[in-house]
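Dropping the structure in here first, questions after.
Only one protein chain is missing from this complex, and each of the others stays in its spot.
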Amino acid sequence: MLSVENTWKEVRDSGVDTVIVPFSAIEQHGHHLPLGTDWFLADENARRLGERLNAYVLPALAYGCSREHMAFAGTVTLRPTTLAAIFEDVVESLREHGFKNIVVFSSHGGNWILKPILREINFQYPDIIVVWGNGPLADDGEEVPEDIHAGRGETAAMLAVRPDLVKNHESAPASSGIVGQEFNDYVGMDKSTKTGAWGVPAEGTAELGEERIAGNVDHQIRYIEWALRRVEMLRSEGGATDR
Amino acid sequence: MLSVENTWKEVRDSGVDTVIVPFSAIEQHGHHLPLGTDWFLADENARRLGERLNAYVLPALAYGCSREHMAFAGTVTLRPTTLAAIFEDVVESLREHGFKNIVVFSSHGGNWILKPILREINFQYPDIIVVWGNGPLADDGEEVPEDIHAGRGETAAMLAVRPDLVKNHESAPASSGIVGQEFNDYVGMDKSTKTGAWGVPAEGTAELGEERIAGNVDHQIRYIEWALRRVEMLRSEGGATDR
Amino acid sequence: MLSVENTWKEVRDSGVDTVIVPFSAIEQHGHHLPLGTDWFLADENARRLGERLNAYVLPALAYGCSREHMAFAGTVTLRPTTLAAIFEDVVESLREHGFKNIVVFSSHGGNWILKPILREINFQYPDIIVVWGNGPLADDGEEVPEDIHAGRGETAAMLAVRPDLVKNHESAPASSGIVGQEFNDYVGMDKSTKTGAWGVPAEGTAELGEERIAGNVDHQIRYIEWALRRVEMLRSEGGATDR
Amino acid sequence: MLSVENTWKEVRDSGVDTVIVPFSAIEQHGHHLPLGTDWFLADENARRLGERLNAYVLPALAYGCSREHMAFAGTVTLRPTTLAAIFEDVVESLREHGFKNIVVFSSHGGNWILKPILREINFQYPDIIVVWGNGPLADDGEEVPEDIHAGRGETAAMLAVRPDLVKNHESAPASSGIVGQEFNDYVGMDKSTKTGAWGVPAEGTAELGEERIAGNVDHQIRYIEWALRRVEMLRSEGGATDR
Amino acid sequence: MLSVENTWKEVRDSGVDTVIVPFSAIEQHGHHLPLGTDWFLADENARRLGERLNAYVLPALAYGCSREHMAFAGTVTLRPTTLAAIFEDVVESLREHGFKNIVVFSSHGGNWILKPILREINFQYPDIIVVWGNGPLADDGEEVPEDIHAGRGETAAMLAVRPDLVKNHESAPASSGIVGQEFNDYVGMDKSTKTGAWGVPAEGTAELGEERIAGNVDHQIRYIEWALRRVEMLRSEGGATDR
Partner (left out) sequence: MLSVENTWKEVRDSGVDTVIVPFSAIEQHGHHLPLGTDWFLADENARRLGERLNAYVLPALAYGCSREHMAFAGTVTLRPTTLAAIFEDVVESLREHGFKNIVVFSSHGGNWILKPILREINFQYPDIIVVWGNGPLADDGEEVPEDIHAGRGETAAMLAVRPDLVKNHESAPASSGIVGQEFNDYVGMDKSTKTGAWGVPAEGTAELGEERIAGNVDHQIRYIEWALRRVEMLRSEGGATDR
């Protein structure tokens, strides 16, 4: 494992081509944990990854997107576009040095801007791989998802809404995908599907489509009405926190 | 329900203060569904929402972030920052007219930049609510999550890594949260938690922390190693799609 | 004609290399026309163009730059830079698919940011042509303009202001241009002029220059003084609209 | 008249509240005129304006948007967004000093990005007026335009395309506007129109609409086809310029 | 002293209103020092400052602008605009919490974008002070500079170039400034000078001006000619580093 405790010469001579890039946050963690919790954990996580992968481990970026914690003293938050710019610059620096595998993770969920940027970067620089460290494992009992794109669900919905535009779906081949859905971050759908569809179009029916749309809308309606009331109530209250 | 088929006077005189803002994509949908599938479905969904909510329904934005589909003819993709700018401008226009509730959803998963921007907007303009239409429902059998922030998991991890920084977690009060986690998009944690923590810190132990960290790292290692091999293989192959 | 009602395969197999990209606006249209007027008309216009040109027709972008209509409920406006970013992304997507001719028009005059961006794009990507659909027709009785750049007018003005810098204009060749002025959006002046000048420099005189400058300034002065008074008056009034 | 040859104290004590902000370009002007032609003329124009208006005259910005002239040595071009940023900064500086009337003009047509930005600025800062120095004069024999927005033309087009959405246009009041169309740069349509419409809706007929749409499409088609051929030809040729 | 090892409650209850914001870099430091040298030193420096000032000490930002070191493995560099965005976001976060004094320093000289941004921030938010930690000390034997702005030097130069624009400089009051020049980062010149000038205008003469300009130009000429030769030579060589 290499880190910024090494010299540039040691990094260069190591032959290492993998880098760990950890993201975190400086944000409140209740009365019992420090503001730097995510930052400490990210570095610990990165160190362990670096040892197992024999990688060059960068320091965790202390600052992240923590807007929802800004009511608590000491929290620091970045605009999502700032975090995106940092991510791009770090990857471009590493690519310039010839590293091939860049493992990115965040100990803080609010840094989600990293995911769409990660996708853009992977399609912009097909000579490197920027991997999201917390992707799901298909061989771990988690099944490969079956109805991702233009499959049973969307086919059914179109049969309900614009059946005139659905073409021979009964004979459309099923395509269960050969990797997990998160691979859309790394390669185009042309690498992982037979027709561009992912799922079983033939199982789609107008009834299923109508049911699916109606159920979804019912769900949304109840959620939205409830949430609007709840937010209005919460905002007008003093807050639930013992401060 | 109102839409762009109405005149400005009808919108103004209606007293309506809710707007539906649908996002979608122009992207391939296999051999049997049209490029506009997400767009058609988003408008249908929006119309149904608008009727139930008595809202002003905007046309679905046709273009979205579809980078992973760009190998298929006819697909159009926006940079995430472009989609973010559109979202901001539309919300600012609606807020200028005095609308209070802005319901946003996307029929296309790849438009995820909308979520971090939605969070920023809600904190920037506390006089309106921008709601994510597909949030989870707590009263639907889904339980309110219990270990979100500074709870059992993070406390355990800190006990394993930096126990010197954990303060009296055994007596730290449990705080299960009074709404779902997605409410962090709408209000600060100070509105929904007692200490800023969300979970049961007292249940954290160093053993649990070590186990959790190690398990996570094991998972990551296996995923990353497998994914690196798989991506390399897929890229060097001609692709699985029958084109 | 192709549209987003087609599948990606139909678009790919068609051999079509022309795309129609319509822009419009969601803005008030008086008491008798709907907010979506420009949007409906843009799609109608695009469809007719697409049929005649055998092109792939994209949906009209609903949103445009409508700042001046924001006093009317239901109007939506984009910042000019947002509209510019959308335009760039759409053209880059289409270019990536190999389309060669991109026909752009706007049913709404306020989207004028499209013109300078169109010019930048054409010079950035000389392998495609982005055409402004509403350019003037030279063979329709409209004459090719004769005094565009460094011709009679500018030569005269320089003779009045800095005659020491004008070099042998009496013998400078006339150059009437071989296409219309709007071709500056597509190719450099080196493609359409003999010397870089467009007009008849030899006709320039100091008297004409003085007259031209003075007339222009007179015009400006009267306009500005009148406009300043008129704007001040209008702003202090309640407005002329029956709302 | 004041200029940058004065001291700050002279400017402050003058009571002047009008500024002239000239834009220009450094671009080729044929064999007989210097690269700085637009720049010299802009300063001359600005000086004359400043004397007549008793204004503070800023130096003409030398650089402008001259992409179409970049094939000629010595030309300098800015990105449109750069020019927009300069314009915004200068106006904000002047507004900070308390100037009320900012007269902007460009001696170079290619700086058209200034117009949409000027509109945005005027709506952002209603306490100042940024005037486009070359606006048309209504009292000069030029008639106030009569069919600008939601009038005869658009009403007719909607009667041809979506007659179901046109509401009682026969009895819709004519509204000829009380100022010229360029006033949309300074105030909202609510200041200058009765219904939001500008024109005579009652004169619209479906026949006129069909004729208008068809004529426009015919025009566009002929233009596009001719232009596509012409551009292709021009690009493949060596160029017409004697260089 | 407080740091991210504290809880948010400890920070809030401390009454501390000063924050230390350290910047650094991850860049090569020869064969004998680690890549993290600047980062380690910045944190050490910040800790000492924090203890003496009783401040809230943030972690040093690991990444900085290190373009000139990118030939050495392991170095990471940010675009200047990215570093500027981080700086702005951190200051805005701290200001939102009510901190008043923000002490910024960089252990790495290449982060100089921080200085112009620091100036902009101080003028944008006059309710806080962002102090550059490495400013010069006037009471340390360093004299307050005497010829900063519109003083002897510039007056002399104008006497040589445009004497017609120099007004009664012989009787213009000397103004030695009441603080050091770096105070232009914190307050306007109106706070620290009598006339806006800083220096002794009366000492300016045309001879001095000519001498000053000529000397400066001589210096520039020799430097530029030598540097152009030297850079060309260095670039064409293999480099002097033992790598």
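General remarks:
Every chain is named by a letter (A, B, C, D and E) in the order it is written, and numbering of its residues begins at 1.
Just so we're on the same page, a residue touches a chain if its C-beta (ideal position, glycine included) is under 8 Å from a C-beta of that chain, and two chains touch if they have at least 3 such contacts.
None of the values given here were measured: they were computed from a predicted structure.
Taking the full assembly into account, the omitted chain touches A, C, D, E. Note that of D:Ala62, D:Leu208 or D:Ile221, the residue touching the chain absent from this view is D:Ala62. Residue E:Glu68 is the one among E:Asp13, E:Glu68, E:Glu96 or E:Glu207 that touches the chain not shown. Residues of chain C in touch with the missing chain: 165, 167, 196. In the full complex, chain E touches the hidden chain at residues 28-34, 37, 40-41, 44-45, 48-49, 52-53, 65, 67-72, 79-81, 84, 101, 103, 105, 110, 112-113, 115-117, 119-120, 123, 126, 129, 131, 133-137, 139-140, 149-150, 154-155, 157-158, 161-162, 165-169, 172, 175, 178-179, 183-197, 201, 213-214, 216-217, 219-228, 230-232, 234-235, 237, 239-243.
Listed here are the chain A residues that touch the chain not shown: 5, 7-8.
Operating definition for what follows: only the chains that are shown with their structure count from here on.
Look at the CA centroids: the one farthest from the centroid of chain D belongs to A. Look at where the CA atoms of chain A average out and do the same for chain D: the two points lie 45 Å apart.
Averaging Cα coordinates per chain places chain D and chain E 41 Å apart. With touch defined as above, residues shared between interfaces to two or more other chains in chain B number as follows: 5, 7-8, 28-34, 70, 72, 79, 81, 165, 167, 196, 243. Chain pairs that touch one another, listed by label: A-B, A-C, A-E, B-C, B-D, B-E, C-D, D-E.
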